[in-house]
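Structure in structure tokens, see below.
For chain A:
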Amino acid sequence: MKLEALNITVEFQSRKVINELSLSLGKGELVGLIGPNGAGKTTLLKAIIGAQKYVHGELTLDGIPLQDLSQVERAKTLSYLPQAQSIEWQLQARALVMLGRFPYQQAFSPPSPDCEYAVDQALATVNATPFAFRSLHTLSGGERALVLLARTLAVGAPLILVDEPIAELDLYHQINVMQILKDKATEGVGVLAVLHDLTMAAQFMDRLILINDGSVFAEGSPKEVLTKKNLEEVYKISPHQKDLSNNSIIFPWKKVTKDV
Partner candidate 1 sequence: MPVNGKRLSTFSRVISAWCIGLFFLGYATNIFASEGPQRIVSINVCTDQLVALLAEKDRIVSLSHLANDPYSSWLGTFVDGLVLNHGTAEEVIALSPDLVVTTSFGFRPTISILKKLGYPVLELPIAKNLDDVSTNLVLLASAIGDNEITQAVIGQFNREVSSQTVPLNSQLPLFVSYEANGWTMGENSLTNNVAQMAGFETIGSRLDFSGGLKVDLEKLLTIKPDLIELGYQWSEAPALVSQNLWHPALQELLKRTTLINIPDALWLCGSPKTLDALHILQQAREAL
Partner candidate 2 sequence: MDNIKNYFFLLSALGLLAVLLFIASLMIGSAGTGFSGMRVMFDQVGPEVFSVIMKEIRLPRAILGFTVGASLGAAGAALQGYLRNPLAEPGVIGVSTAAALGAVIAIYTGLSVVMPLALPLMAIGGSLIVIFLLQTIAGSGNVATLILAGVAISSLCGALTSLALNLSENPFASLEIVFWLLGSITDRSMSHVWLSTPFIVIGWLFLAASSRSLDVLSLGEETAVSLGVNLSRIRILVISGTALCIGACTAIAGVIGFVGLIVPHLMRPLVGHQPSRLLPASALAGGSLLLCADIMVRLINFDTELKLGVVTALIGGPFFLILILRLKVSHKT
């Protein structure tokens, strides 16, 4: 299963938010989508799942245009986790995860055993089984994030798009979530994750796509993308960078001054 985006352009009031952007996500790949605020990362994800119209370009799954797929087929293939999701109702954790099985469920009938199984699996994957029957508002931020991730996994989609999955989490939960995503990729799921933490991105991602002003600025292995020059130009910061054997740690240090 391979998702390809070709020359996608999204306009907000005739301003190009995404400009001729192309990317691909294949089976078992763990791809990080990075870039400053307003670069168009979230918009791109929304365009892929069909929640954002694009003025031109093409989205294909194994060569088949996405708009030729039914909404249900598309839902079964692409799973999406939005950033900082607020849930108005105090749903039970497991009931929320079950919503991930929506594309597989029939109207007015209880969930099939397959669905029940998939939900239990998803909860187990994120280690959320102990609080599966608790109400959402009684969970901590970290537990809540795990439940929402389990909802995304419960779809059982071959491709997963996650938007800032670790933004509001403590260090333990950040690594926990990243590890879960990595495990999923090992199982053969393609993962596209929007990230702000460049160290995490460098540590866990196979490939990074750095976007700026709606276009791909750099793409490649973390080492290729996270260069001092790229960071200064795109993020307008000078980092402290420490290279490890096959990786690097990045400390954002100060703003770029004019003379650089």
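The set was built so that all candidates are chains of the complex that A comes from, given by their letters.
Methods note: contacts are C-beta pairs under 8 Å (C-beta built on N, C-alpha and C of every residue); 3 or more make two chains touch, one makes a residue touch a chain; residues count from 1.
Small disclaimer: the values here were computed from a predicted structure and weren't measured.
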Result, touching chain for chain A in the complex among 1 or 2: 2
Complex contacts: residues of chain A adjacent to candidate 2: 46, 49-51, 70-72, 74-76, 78-82, 85-92, 95-96, 99-100, 102-103, 105, 107-108, 110, 135, 151, 155
